[in-house]
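Each remark here refers to the structure printed beneath this line.
Excluded from the complex is one protein chain; the other protein chains are retained at their positions.
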Amino acid sequence: MSVLEATDVSIRFGGVQALTDVSIRVNEYEIVGLIGPNGAGKTTIFNCITGFYKPQQGRVVFEGQDISDLPAHERSALGIGRTFQNVGLVKTETVLANMLTAQHAAIEYSPVAGMVGLPNTIAEERRLRARADALLEILNLGDLRDRPVAGLPYGVLKRVEIATALATDPDLLMLDEPGSGMGPEEADHLGDELLTLRKEFDLTILMIEHHVPLVVRICDYVYCLNFGKLLTEGLPLEVRNHPEVVAAYLGEEAPEAEAEAERREAGIVAAELGETSGVSE
Amino acid sequence: MAATLERPDAEVPVGPEPGVDRQRTRPGMAGWAGRAAFPLVLLAVGTWYVLSSTPVHSDVLASGVIIAVGALSLNVLVGYVGQISLGHQAFIGIGAFTAAYVMTKSTDNFFAALVVAAVVGALQAVFLGLIALRVRGLYFALVTLSWGAVAEQCVFRLKGFTGGGAGASAPRPGLFDSDRGYLVLASIVLGMVLLIDWRLMATKAGRAMQAIRESPAVAANYGISVPRYTLFAFGVSGLYAGIAGALYASRRLTVQAGDFTFAGVALTYLIVTVVGGLRRRGGIATFSIFYVLGGFYLPQLAKHINESVAANAGYYVQVISGVLAILTLIFQPEGLGTFTAPIGRWLKGERFQLGHGGGGAEGINVRP
Partner (left out) sequence: MLALVIAPAIVLGIIQGAVYGLVAVGLVLIYKSTRIFNFAAGEFATIAAFGTYLTKDSVGYYPALLVGILAAVATALLVERLIIWPLSDRPRVTLLVATAATAISLIALQFVFGAGGKIFSARDTVVGGKFAEIFGVNVSYQQLVVLLMLLVVGVGLALFFAFTDTGLATLATSQEPTASRLVGIRLSRVSMLVWGMAGLLGGLAGVLLPPLTGNFTGAFGTIDLLIPAFTAAVLGGMTSIPGAFVGGLSLGVIQNLASFNISSDRLPGATSVAVLIVLVGILLARPSGLLGKEA
């Protein structure tokens, strides 16, 4: 069963055609990778799926429902959680405050009720706090509960962001470069974490990543974008070894790239690709 | 439920940071006694001051309390949801004239007038908020500037509403007629506003506003409807402002168009909010009181020093406040809140320590 289907999405900004006929499908419980050089349009397609951009063409269907005309906050409430390249947290507030904010869609009481302090709001707030604490514990972030986000290191913030994304109770988790700023060991551990989270929370994951080893290891399916178009799709190893993908990253002619790949061990090339990470689109 | 994930040795260990983390120790009996004593001592000092001085002093304090309410109103827009308002004289003045209108035209029940003023203030603000949904941050500031001018030159001079240039009258409620009594009333109202504001920020609406201030994308990702909560923020701001206006009207007993100017109200409230500390209720309330006391005592002090220096000493406090605001922005974005916020946390049972961070002007975040 498909959880997400983006079909023929095209969007232009002024004179720039950012995406052309991009189609992505994510099936239930899959971890799907989205790779491509910087500027390929990966975050753009994310923004089209979450509703922050309105594409001129294309439809987005989530769990069987056409959400193409829904505003972003409603899509999120339906079960799409996402992280951002630049860490989408309220930086002046604490980790706990962000966890509480993330549960916004699940809160039953009205804003005015909260303002006047009706008793059911206080009970609800306690429940939210407990859930936030539980989630933070699972991700080993409990110690950071009362720390303001602003002071924390980047790698930690990426994981806090995953915690807040989980707090929105998503069916689909869209991660924008969760491994950026991480070394190979940390990225490896992130991979373990994502696999465990998928199991614990029945998640489906769509992930933009530059860490090719990570993608190869945990993804069930991979799409590669380049210049706003779908370059290729398939199983991780197929995509990684696809000559045009290699060419897109290394910038060489395709036939030469093929020769290059034959000459070197696949692992060396992968290591070079794995190092081109952390640079934002 | 789910198992805790094993972490290998992280490269950057992140544990409790001494001095910055809030210690979750529970205070003992002595600790709680001290914490209870603190507000009581403040109250005692305040009461002594009020009773031992002339009614004029109470009137000055009342004006400070009213400024606090007005600054809290501005704080909702600038501090919580990240919208700049340079026309707050419109919000306050409309509240004041509405209260006066109600009390001259129908009932002379102050509390009814207060409620109407609050509602009208909220409605006026929501209309402005509708524009904020379409117009980006800094440009919206210009719209508020222009709206303030329209309020000053047009709305406040409409004969039907405000009595034109002559102004309108606004009596005080019977029980709180005296200056000292009115101070008590104003303080009670301020207390209620602080309470509502506290609950606002501790629940979903306040958190939604802060997320919007951070970025609409983050807010939407959290399931927050940006238009809905932006308008809600404007409504709350207008509500507080209407209340401040009603209090203002009855304190002065008459309201005139010239009472609400850009420099006298809008800029003053902005300064007070910034120096008090954005999103720092305690700092804002405290600086409001300092502001009026400064305005009252500095001229007297100046007279002692030198007659000629004292000529226009009434404006000293504004110059000083303006400079303080600039210094706050450059050096200490949390303003007075640097000190009042830790006190607030202390009162709630935590250890007293400075340096929590994240407050004040660092958090202004408006699309350029």
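Lettered A and B in written order, each chain numbered from 1.
The rule is simple: a contact is a pair of C-beta atoms (placed from the backbone, for glycine too) under 8 Å apart; a residue touches a chain by one contact, two chains touch by 3 or more.
All figures in this text were calculated on a predicted structure; none of them were measured in a lab.
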- Item | Among the chains presented, those that the missing one touches | B
- Message: I'm checking contacts with the chain that's been left out. Which of B:Met103, B:Val116 or B:Ala325 qualifies?
- Response: B:Ala325
- Message: One chain is left out of this view; which of B:Val50, B:Ile84, B:Val126 or B:Ile284 touches it in the full complex?
- Response: B:Ile84
- Of the residues B:Val45, B:Leu138 or B:Leu253, which one touches the chain left out of the display? B:Leu138
- Among B:Ala122, B:Ala233 or B:Leu270, contact with the omitted chain is made only by B:Leu270
- Message: Need a quick check: the contact residues on subunit B for the chain that isn't drawn.
- Response: 78, 82, 84, 86, 131, 134-139, 141-143, 145-147, 149-150, 152-155, 157-158, 164, 262-263, 267-268, 270-271, 274, 311-316, 318-319, 321-323, 325-326, 329-330, 361, 364-366, 368
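Here is the rule we use: only the chains that are shown with their structure count from here on.
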- Can you give the whole-Å distance between the Cα centres of subunit A and subunit B? 39
- Item | subunit B-facing residues of subunit A, complex | 47, 50-52, 71-74, 76-77, 81-82, 84, 88-94, 97, 100-102, 104-105, 107, 109, 111-112, 114-117, 121, 125, 134, 137-140, 143-144, 146-153, 155-156, 164-165, 168, 183, 185-186, 189, 192-193, 196, 200
- Query: Once bound in the complex, which stretches of subunit B touch subunit A?
  - Reply: 1-5, 7-8, 10-12, 14-17, 20-22, 24, 195-196, 199-200, 202-208, 210-211, 213-215, 217-226, 229, 232, 236, 279, 356-359, 362-363
